[in-house]
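A single protein chain has been removed from this complex, and every other one stays in its place.
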Amino acid sequence: MRKELRVDPTACSGHGLCAELLPELITLDEWGYPIIAPGPVPRALDKHVRRAVTDCPVLALKLLPAASR
Amino acid sequence: MNGITQSTALWYASRATGVVSLLLLTGVVLLGMLVNRQGRLPGFPRFVVTGLHRNLSLLAVVFVAVHVLTAIADSYVSIQLIAIVIPFVSSYKPVWLGLGAVSLDLVLALIVTSLLRARMSRRMWRGLHWFSYAAWGSAVVHSLYSSTDLHHGLLLYTAIACWLAVAVAGCWRMAHAGREIPREGRAAATLELMSPGGGPRRGRREAPAARPPGADIR
Partner (left out) sequence: MTPGTTVPQSAGSRWDQPRGGHRQHSPAQPGQPGGLPRLFPASGAGPVDLRTHLSRFTALPYLGQPGQLIPVLKAAGLTGRGGAAFPVYRKLAAVAEAATRPVVIGNGAEGEPASDKDKSLLWISPHLVLDGLQLAAETVSSAAVGLYVHRNDRLQDQLRAAVAERAAAGLDQVPVEIIDAPPRFLAGEESALASRISGEPAMPRFKPPRVFERGVAGRPTLVHNVETLAHLALIARYGPDWFRGAGTADEPGSMLCTLHQADGRRDVVETQLGTPLRALVHLGPGTQAVLSGGYHGAWLPAADAGQLTLSNADLVPAGSFVGAGVLAALPADRCGIAETARVTRYLALESAGQCGPCFNGLPRIAAALDEVASPRPDPRAVTDMMRWAGLVEGRGACHHPDGTVRFVRSALQVFREEIRLHTQGRCADPARRPFLPLPAQTAMDAADWN
């Protein structure tokens, strides 16, 4: 089952690395917080997604099973 | 003759890698503060700051390892292997070398906990990571008194530069921590920013900025 990329907004403090490392899926809003494209992560981006998740200074990015809201 | 030359080479290697380790650790501490303040190195993307912080810390461990192993291997002074990690048990300069062991222990703990960050609570990781200042501090005292290298010349100036850099950056970091608005006050602070005085605002409008003026509201 493909996973979905989501951000824990209570942990996120708007560092913005994720948007640099994964511009295909993440853009920053006018306050510096990530807007993530919804839906399962495309297979081709797996490596970049994993890096973005690991590199977030506060570990706010999470890979979760789809439809876990 | 041979033994003295070999010993001297190892001793020099230890001192040299020691200096590099101190420089690397200083860099790591400075970069760590930069990550926390969400700053950047001019001209580079943000992920460079975190990447450099992590990679330099790993490099520092390598240099510390060489520093420590060459000191042990060197036969001019006798330092037991165990003294690397257990502080204050060395027969040669127990206190000053002991502080080096303290620093190494802390650095290893910091790196291991950071690699396992996803498996612990955010609060626990943050609490442990504060020991990075203790790791740097004990390394500084260790470097100052384990040999007289840092007491004169270029190395003295290098050491002073390291202390000043961390001191200044540390003050800047504390000042910002003091000004940081706790989460329960953030909405009120933003509202104040948008309509000072608490009432309907007339006159000057504020264009939304990419980096909001109330940057401390984070």
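Letters A and B mark the chains in the order given here, with residues in each chain numbered from 1 onward.
By definition in this document, contacts are C-beta pairs under 8 Å (C-beta built on N, C-alpha and C of every residue); 3 or more make two chains touch, one makes a residue touch a chain.
Since this is a predicted model, take the numbers as computed values, not measurements.
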Residue-wise, where is subunit B in contact with the chain that is not depicted?
182-188, 190-191, 193-195, 199-202, 205, 208, 212, 217-218
For the chain that got dropped from the picture, name the residues of subunit A it touches.
8-14, 29-33, 35, 64, 68-69
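By definition in this document, only the chains that are shown with their structure count from here on.
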Report the inter-centroid distance (CA atoms only) between subunit A and subunit B in whole Å.
28
Subunit A residues touching subunit B - in the complex, by the definition given at the top
11, 13-17, 20-21, 30-32, 55, 57-59
Partner subunit A, residues of subunit B touching it in the complex:
35-36, 38, 45-47, 50-51, 117-118, 122, 208-212, 218
